[in-house]
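Here is chain A:
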Amino acid sequence: MDGLAVGPYHRVLMTDAVSPVIKRWQTRALIIGVIAAILSFIGLFLNRPQFFHSYLFAWLFWSGLSFGALVLVMMQFLTGGLWGLAVRRLSIAAFMTLPLMAILFLPVLLGLHDIYGWSNGARAEAEGYHHKAQYLNAPFFTARAIIYFVMLTVFGVALRKRMAEHRDVRAIPALSAGGLIVYVLCMNFASTDWVMSLDPVWYSTVFVEVFASGQFLAALALMTALLVLFTYQFSLGDAVPVKAFHDLGNMLLAFVIFWAYVAFAQFLIIWSGNLPKEISWYLPRSSGGWQWFALALMLGQFLLPFALLLSRTAKRRPRSLAIICIVIVLANVLMNFWFVAPAFHPRVYVHSLDFTELLAIGGFWFALFFHFLKQRPLLPIELTEEHRNA
Partner candidate 1 sequence: MSTEVQEPIVAPGYDNESVTRKITDVVLTRPVHRGWLGGFAIAFLLLMMFNYAVAWLLYKGIGVWGVNIPVAWGFAITNFVWWIGIGHAGTFISAILLLLHQDWRTSINRFAEAMTLFAVACAGTFPLLHLGRPWVFYWLLPYPDTMGMWPQWRSALVWDVFAVGTYLTVSLIFWYVGLVPDLATMRDRARSKFLQLIYGVLALGWRGSARHWKRFHVAYLLLAGLATPLVLSVHSVVSTDFAIAIVPGWHSTIFPPYFVAGAIFSGFAMVLTLAIPIRKYYHLEDFITIKHLENSAMVMLATGLMVAHGYLTEGFMSWYSDDKFEIYLTLNRMFGPYAPAYWLLVTCNVIVPQAIWFKRIRTNPAGLFVIALLIQIGMWTERYVIVVTSLHRDFMTSAWAIFHGTRWDWMTLIGSLGLFATLFFLFLRVLPAISISEMRDLVHKKAKAAA
Partner candidate 2 sequence: MVDQQHLKPLAEDGFFSDDRGSRVPPAHTVARGQLRDDEQFYTGKIGSDLAATFPMPVTRELLNRGRERFDIYCAVCHGYTGNGDGMIVQRGFPQPPSFHEQRLRDAPIGHFVDVITNGYGVMYSYASRVAPEDRWAIAAYIRALQLSQHAPASDADPATWQNGRARPPGAPKSDSPRNSDGRPSGRPLPPSTND
Partner candidate 3 sequence: MHSRSDAADMGQLFRKRANAIARLTVVGIPLIIIGVSGCFYAFARSSFWTKVDAPVEQPVPFSHKHHVGDDGIDCRYCHTSVENSAFAGVPPTETCMTCHSQIWKDAPVLQPVRDSWQTGAPIKWVRVHDLPDYVYFDHSIHVNKGVGCATCHGQVNEMPLTFKTQELYMRWCLNCHRHPQQFLRPKSEVVSMDYRAPSDQLTLGQRLLKQNNVHTAGLTDCYTCHR
């Protein structure tokens, strides 16, 4: 790659130069995924319930990245801005993992009885469960999941196709707007299905926003971290303007604040009301050692990134931005773990399957991500235009 008489931006366009490297990464990711999957599969026979508990957590995290990336792209199309442009190609590759995540949802369905207490219908006749029994049952649950995945995948694929082939681009804003509406509607129910129903008594109207902003934050942080990685790996130099990193940093700051805001709003209102049906979500998650996870989450997904992102220097220096992003992504893993695990264990309990399954799904996720990434240039053409204007 060195010594080519073209500017750094053209190097990025030359997928031939970049794609072998990415292909190598793709293979590595796949190997990690397969090994971890085999280990996890052994775990299935040793500790079946734990397998599914860990699986739900790992799947929620990785699928969240896919959903978040889709939102990122659609929001960028609607509002514009340098931040989204710089990570658009990465995000498109990321949401193309959605079909894979749909297939990987199957184990959740298989382990329904091990994960969701409502699935055996034991409490259907009890006071306060009539509607839940109508809503939370295996067939309806499965059907809804299919609807979510089909609808969002259709939007994602349609967007990617229009971008790739430069046709019907006028429809992209409308498609994005429609896609965002569908996304919000889907997550409204998906967050209820997948996480809220872990505690069948609990309900919270703002949970969908906690859930969705977590997805967006994780995707934005991961994409930013990867952008920094590629900038150094492929010597992109100033192909990605510093201002793009600055804007990404501001966006991260905004969403770190937003996530903390909705998460705290939910907590404050439930804490103040102190009603048995509502506080039941926080009680197990703030005792038995889980309170340290909550504290770490507060630090990792809010205080630490917030404090660091206030600094202009930190936002404009890609390496420091990447470190902040990694903190956010890790905190997001923790968030999903904190959502799921306390539902099964009143005291802190971390199993090796939590790690192997996270790696397994992650390996497959990254393999597919790299697969789509290598097909197209890393940066969109508009970035240079914006760059020149700026």
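Selection rule, in plain terms: all candidates are chains of the complex that A comes from, given by their letters.
We adopt the following convention: a contact is a pair of C-beta atoms (placed from the backbone, for glycine too) under 8 Å apart; a residue touches a chain by one contact, two chains touch by 3 or more; residues count from 1.
Keep in mind it's a predicted model, so treat the numbers as computed, not measured.
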Pick the candidate touching chain A in this complex: 1, 2 or 3?
-> 1
Spell out the residues on chain A that touch candidate 1 in their complex, using ranges where they run on.
-> 77, 80-81, 128-132, 135, 169-170, 172-173, 181, 184-185, 188-189, 192, 203-209, 250, 257-258, 261-262, 265-266, 268-270, 272-273, 275, 277, 382
